[in-house]
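Note sheet for the following structure.
Missing here: one protein chain of the complex. Every other protein chain is in place.
Entry: chain A
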Amino acid sequence: MDTIFTQLGWLVPLFPLAAFLILTAMGRGNRTLAAWIGTLASLGSFALSVLIWTERLGSDALDYSDGFRWLSAGPLQLTLGFEITNLTSLMLLVVTAVSVLVNLYSAGYMKDDERATVFFGYVALFAFSMLGLVLADNLLGLYVFWELVGVCSFLLVGFWYTKPSARAAAKKAFIVTRIGDAGLLLGIILLYWQMPSHTLDFASIQNVFQGQGGAIEAGMTTLIALLIFVGAAGKSGQFPLHVWLPDAMEGPTPISALIHAATMVAAGVFLIARTFDIFEASQAAMDTVAYIGGFTAIFAATIAVAQQDMKRILAYSTVSQLGYMMMALGLGSLTGGIFHLVTHAFFKALLFLGAGSVIHAVHTQDIRQMGGIWRRMRVTSVTFGIGALALSGIPPFSGFWSKDAILHTAFQEKPLLFALGLAAAFLTAFYMSRLFFSVFTGKARGNLGHVKESPWTMTLPLAVLTVPAVLSGLIETPWNNTLGHWLSGGTETTHTGGGLVMVASAAVGVLGIYIGWLAYAKGTINRETITARVPGLVRLLGEGYYVDRLYNAVFVQGVRGIGRVFAIIDDHIVGGAVRLVGGAALLLGRGGTRLHNGQVQTYGLITLFGLLVLLVSIAGRGWW
């Protein structure tokens, strides 16, 4: 097969980079033009990604990589390059597709923001970094871009930096992910040290770890895999590093869709998929990933049930779905994880953009003040509903198929995780129906007289996203393992279909929606009596199991306490010593000044005294 476009893969991130440079040069200039520059650049990347992807559709496409020597210091050889595999081409497609739509959407959403040009610049920089991350052919290159997307996330979460909460959220996002990044860096260094040829490119990693030659001992493999997983958990919001993601919703909503739902948070999943051979070589690491993922899935889903902020519900839902992906990877189903990543990227971006459309019109994020928006925002309501159905795992929407792939693997491998996943699926359907019915149906609970449908730049992306949200599930069904075959080069043949799992997952989805409908639309279930019976539980869930409070009390206050102790030491002991030296010199000088009083007679007296001392000491030296 022809590989012209594949060889040009390095061009994909350069479109947004160029856009970023142009937009930065524009300062706060023409906002409409800025939106078009951002959209066109991402469209260019998208077009090229599609061309690359079509080249790889044949089953015989070989991985292509190219690069140059970046640093060479003695035995240390570092290269920088890009690699196109089936996995990366798929990620390119997802990232650029969402990026195009988010840029277009932002043209409407950010129209009235006077820093919109800066915003599009940041988005372009993010797209560049994310595409670089996807394309990187070695772990070090990936790490560089990994940090870059972290910076972009920081900049965009704190985009409205005049709000104290946005500043705090940006800092929190950056610091918490940094904790993960430190683990990843340690993992990379350890891997570099342990690799027989001291290389970090993915092809070599695959060779070493698939070889089963015992080139790297088992304990070390587990350690490396776990350190990489720490990085992935930080980025992908896995327990216990999930706390930054809900707070990151302080950023503009298109950013929540692009970075904190579809692309960047999936980078952790992508990283594990990219280094999957290391994980497969260590059963302990795989189990850790699976259990942490499964726990996060159910943990975040329960929190999402009790949230009142529209975006926070979706944020916890994202954490939960990322947990699903991790669980799939931990269970050895690379296909399941990546499949859910792809479908989730589309329907969660759709949900966030829909939420943004609602927030843009209603000017509040509290679902208790919404209601009845259906009558005023038809396009948003319908598309959001489709996204919610996809997330809830209702057949034939995409989320059903990807969730089914994961649950099926869990059913075969670890029944406990299957039960957790099923419970999380039920909760997902429940909180999505709660969200949907609270916001779009019923009576308006706030002042919604001014609400009207968003402009076409915002509704068009919603409409476009419904297509993959509905259909992208069909690339991997129990009867048709296209994606699995394609991703694994024809070796992976799991997910052969299990009627029981499908029925169960569809049933819990429908059940969750039905209960949500009873409670929040029909009102048969009186939710006040239920919440009044367990106020502690509601508060526990609403506060996210007090994880934030705990971290604040233990880590933030702890570090502050240590800082205070060191400040006292610095102030009194170190500073005291410095002040002592200075003070002594000053006192000495003062004394000298007092002696030097200009009185000749005093000088004379002192001279006389000195002479006497001298005489006495000379005369008396015989006695000692």
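General remarks:
We take it that a contact is a pair of C-beta atoms (placed from the backbone, for glycine too) under 8 Å apart; a residue touches a chain by one contact, two chains touch by 3 or more; residues count from 1.
The definition used in the following text is that contacts and distances are computed from a predicted model.
You can't see one chain of this complex, but its UniProt record names it "NADH-quinone oxidoreductase subunit K", from the set "Tungstate transport system substrate-binding protein", "NADH-quinone oxidoreductase subunit K", "ABC transporter permease" or "C-type cytochrome biogenesis protein CcmF".
Here one chain is not drawn; of A:218, A:554 or A:605, the residue touching it is A:605. The chain omitted from view is touched by exactly one of A:162, A:529 or A:593, namely A:593.
Interface with the hidden chain, as seen from chain A, comprises residues 592-601, 604-605, 608.
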